[in-house]
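Every protein chain of the complex appears in place save one, which is left out.
Up next is subunit A:
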Amino acid sequence: MPDPRTPLRWRALAVQALLILALAALAYLAASNAAQKLARQGIVAGFGFLGRPAGFDIGQSLIPYAAATATYLDAFLVGLLNTLLVSGLAIGIATGLGFAVGIARRAENPLLRAFAAAYVELFRNLPLLLQLLVWYVAVRVALPPASDPAALGQAAFLSQRGLFLPRPDFWGSAAAVPLAFGIGLAAVWLLVQARGRAVALGKKPGPVLSLSALLCLGLPALAWIGLALAGHPVPVAWPVRGPYDIEGGLAVRPEFAALLIGLSTYSAAFIAEIVRAGLDSVAQGQREAAAALSLSRAQALRLVVLPQAMRVIVPPLTSQYLNITKNSSLAVLIGYPDLVHVFMGTVLNQTNQAVEVVSLTMAVYLTLSLVTALVMNRYNARVAGSRA
């Protein structure tokens, strides 16, 4: 028998080379077909269209955006920021709610356990799209009509058009307020580090939670008051009742509220299952040992069980966070101007630059996934290392 490896290796190389050739041919064919059709429709390929004026309005924007002057690139950024805003908030709410429900599924109170189980089964087994439709209708029905908004003095209004709040403008000297918040956050980070060291040394840590709250809220408040005393008060845009609608100020639209509620409650059901699996992965002896040390059930959960469960919880939790980001694209259904709605919807319809628009949108989501995966791998490596 001849050396069996040599011919096999040649065969493997040949098959792989053929595969690459076939795929390249397919890609070339598709690309040339697309180029032909685009040329026939008179569409110029490339991303040059991003600099052209957009000429359409967007209902909610985190950055200054005016239909008259904005380009397609501005529209893209507005959509991207809206996607990040609603996903970020939904991630926060869903995590809190999901942990609460997941822990409740392992509570001693059987009624609470059943309630949590019912929540999970109900929200997990209905399509998110249906839930968003229901929330959208529910939010609009629950709110007062646009002609007769509920008002809190002249400061805040609530109607079917949304919730209108005064909006402080943190430009110029007023930037000191967010700066103070940043300093507060940095101080909290130092505090948490110090607490870790104190615990490791067996000392009693200080009141970190209340101190953190004080730093994060107190410093910006101080900056705000200081600016006012120094004669440079923070400018505030107040909502004003116009003839048809309320104008100015910060508008929280019902579409945003419905999307946020729907996305958070739906994802919380999945996070609850992840948390429950994590809690189940911690050996029963750990709870018993904590109880033997006379820790209360809440203390045992917070200090003994949850830290160990986090190893199992975090990897699926991250992919759940990615799902929330991806699911926020259902915004298009109820008209919240997220990336897909603004860019793949309006911009695509106006410009017909299908290839560019689709690939740019997909690239955004892929980048988010890739970055998350990288961070996740580093975290996993650290956790796996600490276990050894």
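A few remarks follow.
In the analysis below, a contact is a pair of C-beta atoms (placed from the backbone, for glycine too) under 8 Å apart; a residue touches a chain by one contact, two chains touch by 3 or more; residues count from 1.
As a working rule, contacts and distances are computed from a predicted model.
One subunit of the complex is not drawn; among "YbdD/YjiX family protein", "Amino acid ABC transporter membrane protein 2, PAAT family", "ATP synthase subunit a" or "Electron transfer flavoprotein alpha subunit", its UniProt record names it "Amino acid ABC transporter membrane protein 2, PAAT family". Across A:127, A:182 or A:307, the residue that sits in touch with the chain not pictured is A:127.
Among the residues A:109, A:154, A:281 or A:377, only A:109 touches the chain that is left out of the figure.
Seen across the whole complex, the unshown chain contacts subunit A at 12, 15-16, 19-20, 23, 29-30, 33-34, 37-38, 108-112, 115, 121-122, 124-130, 133-134, 137, 322, 326-327, 329-330, 332-333, 340, 344, 348, 354-355, 358, 361-362, 365-366, 368-370.
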